[in-house]
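Would you mind keeping the following structure in view while I ask a few things?
Every protein chain except one is present and positioned as in the full complex.
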Amino acid sequence: MTRLIAMAVLSLGLAGCGQGGDKLVVTGSSTLAPVITEVAERFEKDTGIEVDVQSGGSGRGINDVRQGLADIGMVSRALDASEKDLDPVVVARDGIAMIVNADNPVDAITRAEVRALYRGETDNWQALGWTERPVTVINKSSGRATLTRFVEYFGLDNRNVEADMVIGENQQGIQAVASAPAAIGYVSVGAAEYEAGAGTAIRLLELDGVAASTSTVGAGRYPLGRDLNLITTGQRSAMVQRFLDFARSDEVADLYRKHYFVPARG
Amino acid sequence: MVRRDRVATGVGAVLLLAVAMPVVSMVLAIWDQGHDELSLAFLLQDPRQAGQAGGIASLMISTGWILAVCLAVAVPVGLGCALYLSEQVPPGSRRERGLGFVLDVLAATPSIVFGLFGYQFLAITLGFGFSLLSGGIALSFMVLPLMIRSAEQALRAVPRAHRQAAAALGVTRTGWITRILVPSAAPGIAVGVILSVGRALAETAVLLFTAGYVLRRPDSVMDSGRALSVHIYDMAMNVPGGADRAAATAVVLIAALILINVMIRGLIRPSRAGGHA
Partner (left out) sequence: MADRWLHRLLWLSAMLAALVLGGIVVLLIGRTAPFIAQQGMELLARQWYPGDGEFGMAAMIAGSLAVAVLALVLAAPLAVALAAWLRYFAPGWLRRPALALFALMAGIPSVVYGLWGLLVLVPWINGWVPPGASWLAGSLVLALMILPLALLVTDAALAQVPPDWLHAGAALALSRVGMLRRVVLPHTAPAIASGVVLQFGRALGETMAVLMVCGNVVQWPGSVFEPVRTLTANIALEMSYAAGDHRIALFASGLLLMLVTMALLALSWRLGRRHHGTA
């Protein structure tokens, strides 16, 4: 009995020594996580350095880097004045797309219409040229970069947003819209285009007459664009620098394109 | 039978059906949604593309590690605490009631609170990070009362006559506990362990911010890894078109839990044969 406990304690203690080594932890934006996961897989193959990628929102990326829980954070918006302690590297450009269910015939929306929908002034699809049907308005939970950029662009105050559902990750938004015919939501252009291409039942809406697509984002024509950053704080280790260089290199530009983002370089 | 009784019998049958229906429909709906994805390959392959392709092999490995860590803490501590309660504390004493209070509160504590504690204390303060170790230990805290109470029950069920015989033979306390008491209570203790495994397998909220989300096969307990239950949540909520695979994973998890249920019944039956109906 005594020996059993001693052994259990010892084995736990030994297991605890496995920490450190050749591993990088990257956390943050759910917009960036899928593509960075693939970048990491390729990096791992080339260098043998393991990279753990975990999503959870840009706020988590900033937080984890500051707390030392992650080596690199993923942030899908520009850093603001209170975040001067962080060093960003832009890896790609993206936009935010308004999306509806594929069964919904509406294919374009204006800034004023989005404002009216999210302020609860319009609550029926009839006003937007479809049938008599209440709109399910999907908003993102606070702390999400996509929300920050969204309310900023549309001149909304998150307090006055009247939502029917609040979601976290990008994918959750797409999943919610794909399964609710009367829903409208907003997610990363890249993620939405990727999913729509893969047959998910969503449609990207034209915003103020400009199609939401990688090409309009790349050409700088899409009004609701944003930078995708990897961030670090303090002195970068050689391993971290190597990953950042790799993530910006031509070697992985195809991965960003595959995820419908516009690579910062190449 | 009185007329009223016959009416009550009928009403009860309707109620039972009303409750059984959603449960049966739940199991059927999940089977219906998931069985197309189920295959040997699903069990043997690692997930790819955030789980949209491949299987759940690496998740089963992570789940196994989390369980191993959980049991490595919960079984020795739980057994020790149960022995303390059954052997060293007089029944009804302040210490017994105090410890009983602690166990009851722990048993009633919402699992998300264990998640918060695990995150703050294990992942951050102790520096274990998002890891199988953090997740397993946090889970062990949650199953501890269950483990202790079942082991205690098993220990108390050992007949007093055995103790008197041991004392008469001049066996030391240590000898009594390690060679007679614990071996005789072993089947009951095993039930406690299996119950704890079932509880740990079913838990999700504790693991969300302790063990993390990583899909890769873990190399050690210091790696982050995703448990099956977390995978069900993530596939259902965060991955478009992930519902089929979430359901398939749920089928695997439910099958494991049914297996555990059967094992417990097998262990309990011999000792309690002919018990009250």
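Letters A and B mark the chains as written, and numbering starts fresh at 1 in each.
Basically, a residue touches a chain if its C-beta (ideal position, glycine included) is under 8 Å from a C-beta of that chain, and two chains touch if they have at least 3 such contacts.
Computed from a predicted model, the values in this text were never measured in an experiment.
Participant: Given that one chain is not shown, which residue among B:Leu71, B:Ala205, B:Met222 or B:Val239 touches it?
Facilitator: Hidden-chain contact among the options goes to B:Ala205.
Participant: For the full complex, which residue in B:Leu38, B:Ile66, B:Ala154 or B:Ile177 touches the chain that was left out?
Facilitator: For the chain that is not drawn, the touching residue is B:Ile177.
Participant: Given the contact definition stated above, which residue among B:Phe42, B:Trp65, B:Phe128 or B:Tyr233 touches the chain not shown here?
Facilitator: B:Tyr233
Participant: So which bits of subunit B touch the chain we can't see?
Facilitator: Contacting residues on subunit B, toward the hidden partner: 1-2, 4-5, 8-9, 11-13, 15-16, 18-20, 22-23, 25-26, 29-30, 33, 76-81, 83-85, 87-88, 98-99, 102-117, 119-121, 141, 144-145, 148-149, 172-174, 177, 198, 201-205, 208-209, 229-230, 232-233, 236-237, 243, 246-247, 250, 253-254, 257-258, 260-261, 265, 276-277.
Participant: Footprint of the hidden chain on subunit A, which residues?
Facilitator: Residues in contact with the chain left out: 1-2, 5, 56-63, 66, 134, 136, 139, 141-144, 158-159, 163-168, 179-180, 182-183.
Assume only the chains that are shown with their structure count from here on.
Participant: Would you tell me which residues of subunit B are touching subunit A in their complex?
Facilitator: Listed in rising order, the residues are 50, 69, 72-73, 75-76, 79-80, 123-124, 127-130, 133, 177-178, 182, 212-214, 216, 219-224, 237-242.
Participant: How about subunit A: which of its residues touch subunit B in the complex?
Facilitator: 1, 4-5, 8-9, 11-12, 15-16, 18-19, 25, 30, 34, 37, 50, 52-55, 67, 69, 168-169, 171-172, 174-175, 178, 195, 198-200
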